[in-house]
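Okay, structure first, notes after.
As you look at this complex, bear in mind that one protein chain is not there, while each of the others sits in place.
Naming follows writing order (A and B), and every chain is counted from residue 1.
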Amino acid sequence: MNSSTPRRRLAAVAATASVTALVLALGACSSGSGGAAPGTGDKPYVALVSKGFQHQFWQAVKQGADDAAAELDVEVTFEGPETETEVEKQLTMLQTALDKSPDAIGYAALDSEASIPMMTDAQSRGIPVIAFDSGVDSDVPVTTVSTDNLAASAEAAKHMAELVGSGKIAIVGHDQTSQTGQQRVEGFTQYIAENAPDIEIVDTQYAAGDQLKSADAAKAIMQAHPDLKGIYGTNEGSAIGVVKAVQESGRAGELTVIGFDSGKAQTDAIRDGLMAGAITQDPIKMGYETVKAAVAVIDGEEVEPVVDSGFYWYDETNIDDEEIAAVLYE
Amino acid sequence: MTTSSTATAPRRATGLGNRQQLQQLLAFGGLVVIFVFFSVASPYFLDWANVKGILLATAVTGIMALGATLVIATGGIDLSVGTGMTLCSVMTGVFLANLGLPLVVGVLGGLAIGALIGLLNGLNVAYLRLPPFIATLAMMMVAQGLSLVISGTKPIYFSDVPGFGQLAGGELLPGLPNAVLIFFVAAVLAGVTLSKTLTGRYALSIGSNEEATAISGVDVRRWKVVIYVVAGLFTGLAGVVMASRLNSAQPGLGLGYELEAIAAVVIGGTSLRGGKATILGTVIGALIMATLTNGLRIMSIPQEWQKVAVGIVIVLAVYADMLRRGKEA
Partner (left out) sequence: MTDGPALLRATGISKSFPGVRALDGVHLDLRPGEVLALVGENGAGKSTLLKLLSGIYQPDAGTMELGGAPMSPTGPRQANELGISVIHQEFHLMPDLTVAQNIFIGREPRRAGLLIRDDELERRATALFERLGIPLDPRQPVSRLSVAGQQMVEIAKALSFDARVLIMDEPTAALTETEVATLFRIVRDFVSPRTGVIYVSHRMEEIKEISDRITVLRDGRYVDTLPTATTATREVIAAMVGRRLETGVRPAPPGPGASDGGSERDSSGHDIVLAVRGLSTRALLKDVSFELRRGEILGFAGLMGAGRTEVARAIIGADRSTGVVEVNGRPVTVRSPADAVRHGIGYLSEDRKRYGLLLDQDVVRNVMLSSLRGMTRGGFVRDADGRRVVEEMVDRLSIRTPSVTQRTKNLSGGNQQKVVLAKWLVRDCDVLIVDEPTRGIDVGAKDEIYTLLTALAAQGKSIIVISSELPEVLRLADRIVVMCEGRVTGTLANADADQHQIMELATRFGADRSLVTTGDPE
């Protein structure tokens, strides 16, 4: 090809590069958040590797962690993969965190099994690990700060049973591979099986917490079971998807929707009566307790093997209570 | 010389060529078979509410696939449609919810971001001569990152933007959600673009034989940029529709949507090698994907198996198309 002289090509590179830079700059301005480099200074350093980052829940955990960091005067970093399916990416993050030789690590495992070798690695390096959100099948973590998902989902089931009374219900799950995802279904089904003989769970579909896909899944279930009386969504994305499906099918008010976690779309749905209510964890407390436990371990104190970070049932009636509003995020 | 193939049925319909009709017949046949199968397998499948659900589920991926068809027609590929769409919905959120711009301006702004993404892709492909796979892979990552950065990793809600949710959720034609209507209108536009405008003609021409196109005096590089920009507009439209339907811009979504869009294009009979493309095929391809997922869900088939089924359908569809063409992989 004789068509493109080096000079012209160079000009093209420059043009493309500058447009890209412009876009990047635009992005940087509108975000305005910047993190200091970790590992500087003499403060104890706690690295948190979470299951997610952009999700509101994890941002609330981060907020709690930051609160604790300020209060206890430690340095905290917080990172996590973009979606809760990226197990491999999370392991890389964990590896990088270990390589930074923090004084303690907080870790919310996407895949408990997959992280065992790295738990051992952490142990051999003498870095204490605090598990949060879900446990790790390993005795390396000194403590686990988490919501009791079995109890929390049983609470959801209890409200579902009260509201529906009898008939068919279904579940739209977000993840069948993580412990959290499994327990949120398990606690629910177990409660129904043991306490509500008149209620039948006709289907459980998983849609990765993607709102659109959860909506599609919920619609398909509703289609297959026209006499369905309620649907339970096991996390924010699933729950919003279910609400969307009910809304788009024009059956708002006919079905009892119960959700999990919060977020503006979900709290709006509850206020508008589209959703009966939801379970919220206390992500702020979770982040706070994780850092607090880490500091305790660094200082050589004893910690309990399990720290419950708590959960609440909330609906139209108590959504604005101070206690609840504090743990709901937008 | 050659016996002129009886010049029947003059090509007038949008996006249809004589040869292409056969192709679409094949894809359409597949869709009908799948439809009939599920109708028999589940009493709840064949029902307007459910069909509406399928159409809604098709809309966003479908609109993305329309743009992708144009790029694939050139023998290129666009991996940035998924996260590009996300960036467009986030930017629409910035324009409407954060900056409070008028609805029309915000929507056009979202489309413009799509065009900008396409422009960068096009410049990288045409002038830097990056392989389309690489250029759009890079854009896929850039768009994903920017979506998260710009939104501050939080969803942007449109609750305070009156009318935005109606854009996709309302029903201009009673019974038919606007998202679906937009998809159909976009498909017609894409069809006209492909078969009736220079953009489409040169896309096919470049995909058919790039060197010959250049020797014929067509400014191939400039037209490639145009093609990617037009494809970007469809990405932008998908972003706006997505945002409107969720009434929020979700910065974490989008990854993986590009593969669904490409699958729809390929099932529809468009050749990844370029030169052969059909919009109607893409629409049918997108419908096949959505119908399959919906039907399997209605039958309570677990999600894991749904993916297996979709994978098999892709292989079958593309292989059948190759058989029909009778040669070359």
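Worth pointing out:
To be clear about the criterion, contacts are C-beta pairs under 8 Å (C-beta built on N, C-alpha and C of every residue); 3 or more make two chains touch, one makes a residue touch a chain.
What you see is a predicted model; the values in this text were computed from it and never measured.
Of the listed positions B:Ser80, B:Gln144, B:Asn178 or B:Thr213, the one in contact with the omitted chain in the full complex is B:Thr213. Listed by residue number, the positions of subunit B touching the unshown chain are 1-5, 7, 10-11, 17-19, 192, 196-198, 201, 204-205, 207-209, 211-213, 215-218, 275-276, 326-327.
Everything that follows uses one rule, which is that only the chains that are shown with their structure count from here on.
Across the interface of their complex, subunit A is touched by residues 42, 44-45, 47, 49-50, 53, 56-57, 60, 94, 98, 116, 119-120, 123-124, 127-129, 142, 144, 146, 148-155, 157, 159, 169, 177, 214, 242, 245-248, 250-253, 255, 290, 293-294, 297-300, 302-303 of subunit B.
Those residues of subunit A that touch subunit B in the shared complex are 3-4, 8-9, 12-13, 15-16, 19-20, 23-24, 26-28, 30-33, 52-56, 59, 82-83, 176, 202-203, 205-207, 210-212, 216-217, 219-221, 223-226, 240, 244, 248-249, 263-265, 268, 330.
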